[in-house]
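The complex appears here minus one protein chain, its other protein chains still in place.
Right, chain A next:
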């Protein structure tokens, strides 16, 4: 496969001007890892401050900047771009296309990202400090009471939103128009399906986020009063708009992760994915329902009872398609000839921990109960189970799974497994106790806490440091593989793996599928 008539350009210009989906995918992946480290170091500061009760290391204003930037950098800088990187690398290879449909726009959508985050990070050094109003930037905290740097924050949200929209348009255009002959929609790998649906979600809700920050900008600088009661506006309106974006956003984060796991579990169970069709429909159902559940984040704002009930039942309904997925993954493993290489370990870790996060989500969806749980550490525990053990674990799984294909070298399996176990243990030590302190009443986003929460918080911090440290091992393993891993030229790294990406040479040539393959 893949005849090399021209390779990559040389030097820096290769990366600046590249329109090659593999190059761009690689840049996305490295960029998101850098953001993962940056956001992670913010988290380490948070956990160091919370190691003991009392104010030890940072002042409360800086603490708030840390929680805010941690959330923003992890969601928009680490998780989302990492999956876009994976999409760039894998989707053309999975559907038998030579490249993305819009290669030039692809280059742009990557290259506007680093400046956006540079601007966001630079707010730390501005007068008044970085944004300190939480990653959800509720008005009026983010308008009337915001530091001057909020304008830069708004600009960076606009730019990264634009990047996401361009990336999604590219993915949809690729999947709809560039599939190899015979690759019907219902033959597409699950990863392609979940990304197609995610991309539609992004096109629908990133503009809503842009609208929200535009309104903030207008309130702050142009005298409108969208969110200010003085001029007839309403701060609660902000929450509705934000969560109308925000809830689909959490599925934007998790659907590609579902896709990854749906590739990996069959490969290491040596069985086709159980219930492929129902997986596709479940994904679509989740995406559709995600538009009508946003107010489960706002049970306490004073909605009419009918509203509370509607959003409560709609939220619980999402558990049905999500349950279908978990059932299918478990059934895929059932009586499979399973082996437990690193990607599979991370996939199983995902499955177990994501399910716990789904259950706590169900607890939170009960409106009357949420009055107690809301804004407590219980919520923090919930969303870290779904976002870290969900999205980040599946991303680690993906890197180990496809790395040999990307660079033609095998990673160190022992080190990979060590990375998994340290991550798994560290993660649970960090976040499991947060369920308990949350139920016992510890609020989120505070730099100091009552004495009775001291032991569990120390445990949490220790777990967080362990989890953080394990990522250094991950980085080391990946770099060591790329530079000096054992070379492999097997087309199929994993004997149970299926899909077009395993039919091209290893390492994957710069250009693949210049003549489309025939899919039976």
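Quick notes on this one:
The rule is simple: a contact is a pair of C-beta atoms (placed from the backbone, for glycine too) under 8 Å apart; a residue touches a chain by one contact, two chains touch by 3 or more; residues count from 1.
Here is the rule we go by: contacts and distances are computed from a predicted model.
Hidden from the displayed complex is a chain whose UniProt protein name, among "D-methionine transport system permease protein", "Amino acid ABC transporter ATP-binding protein", "Cytochrome c oxidase assembly protein CtaG" or "LLM class flavin-dependent oxidoreductase", is "Cytochrome c oxidase assembly protein CtaG". Only one residue from A:45, A:210, A:333 or A:388 touches the chain missing from this view: A:210.
Of the candidate positions A:24, A:73, A:87 or A:102, contact with the unshown chain belongs to A:102. Mapped onto chain A, the interface with the missing chain covers residues 101-102, 144, 165, 168-169, 172-173, 176-177, 203-208, 210-212, 215, 223-226, 229-234, 236-237, 240-241, 244, 302-304.
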